[in-house]
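Structure first, then comments.
Missing here: one protein chain of the complex. Every other protein chain is in place.
This part shows chain A:
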């Protein structure tokens, strides 16, 4: 019965294949991809080797080789944005992941309303970042914000901190907000990973006398490896381009202390109208994204071998 079914399918499929209509299904997406994604990326790269500003956007434009790249590397605003982007992305990833993992382990137990709680928390992830930025701006606001109140009540600080206008704390407050945003997604994906693990491995682990901590490090972590890799790479990509949240909360200030690469590029392009320098910053971001992706692919490959 089973073999006959497969034969029929194969036979029909071969007729199905002969028409070239299959490609028609791809036309809209390929057109869109080419015109609205690949073309702009190429345009952006070309722009980074030119000298386009608001004054010559419709006039004569020259190729200037790597001059923009060299000058960006000498720019203080670029270097501080690069450093901030590294801190922002690194710290966000570590904390989102760690807290998300702890919550996933907790919500992996079957108790009433856990799915409701999980969904409610996911709402935080889908809120537009303008809204979450606004509400964190409000919570960190001035000396009377609720964050200062809570920290003073629980005894972490004695004096209120002007989070968003203090050079030492502006980046930290945006990172804290971003961690909040990312926790639900990490929790959701890790929870799905945990729920797909086979129970009998844990039974065997228990029989062999492994305690819960050993089971976590020797069973859960290794089996979730590929989920964790994907999650961290996705997290990196999302976090590295975060822009709205910082724009709303601090606008990169005070004095660039919370500026990141996308915000620096935005300011170059749409505040000073130096399009080529902005494209150069985007070019640097592209290089970083490519390096990270290649690293990820290498890691996956070495895992498979």
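Convention: a contact is a pair of C-beta atoms (placed from the backbone, for glycine too) under 8 Å apart; a residue touches a chain by one contact, two chains touch by 3 or more; residues count from 1.
FYI, contacts and distances are computed from a predicted model.
**Student:** For the chain not present in this complex, what protein name does its UniProt entry give, out of "Carbohydrate ABC transporter permease", "NAD(P)/FAD-dependent oxidoreductase", "Ribulose bisphosphate carboxylase small subunit" or "histidine kinase"?
**Tutor:** So, among "Carbohydrate ABC transporter permease", "NAD(P)/FAD-dependent oxidoreductase", "Ribulose bisphosphate carboxylase small subunit" or "histidine kinase", the name matching the hidden chain's UniProt entry is "Carbohydrate ABC transporter permease".
**Student:** Tell me which of A:65, A:128 or A:295 is the one touching the absent chain.
**Tutor:** Of the listed residues, the one touching the omitted chain is A:128.
**Student:** Pick out which of A:39, A:66 or A:218 touches the chain that's been left out of the picture.
**Tutor:** The one listed residue touching the chain not shown is A:39.
**Student:** Kindly state which of the options A:112, A:155, A:209 or A:222 is in contact with the chain not pictured.
**Tutor:** Here the residue in touch with the unshown chain is A:112.
**Student:** Since one chain has been left out of the picture, which residues of chain A touch it in the full complex?
**Tutor:** 5, 8-9, 12-13, 15-17, 19, 21-26, 28-30, 32-33, 36-41, 43-44, 47, 52, 57-58, 103, 106-115, 117-124, 126-132, 134-139, 141-142, 144, 146, 149, 153, 180, 183, 188-189, 191-193, 196, 199, 202-203, 206, 227, 230-231, 234, 237, 240-241, 243-244, 247-248, 261-262, 265-266, 269-270, 275, 278-279, 281-282, 285-286, 289, 293
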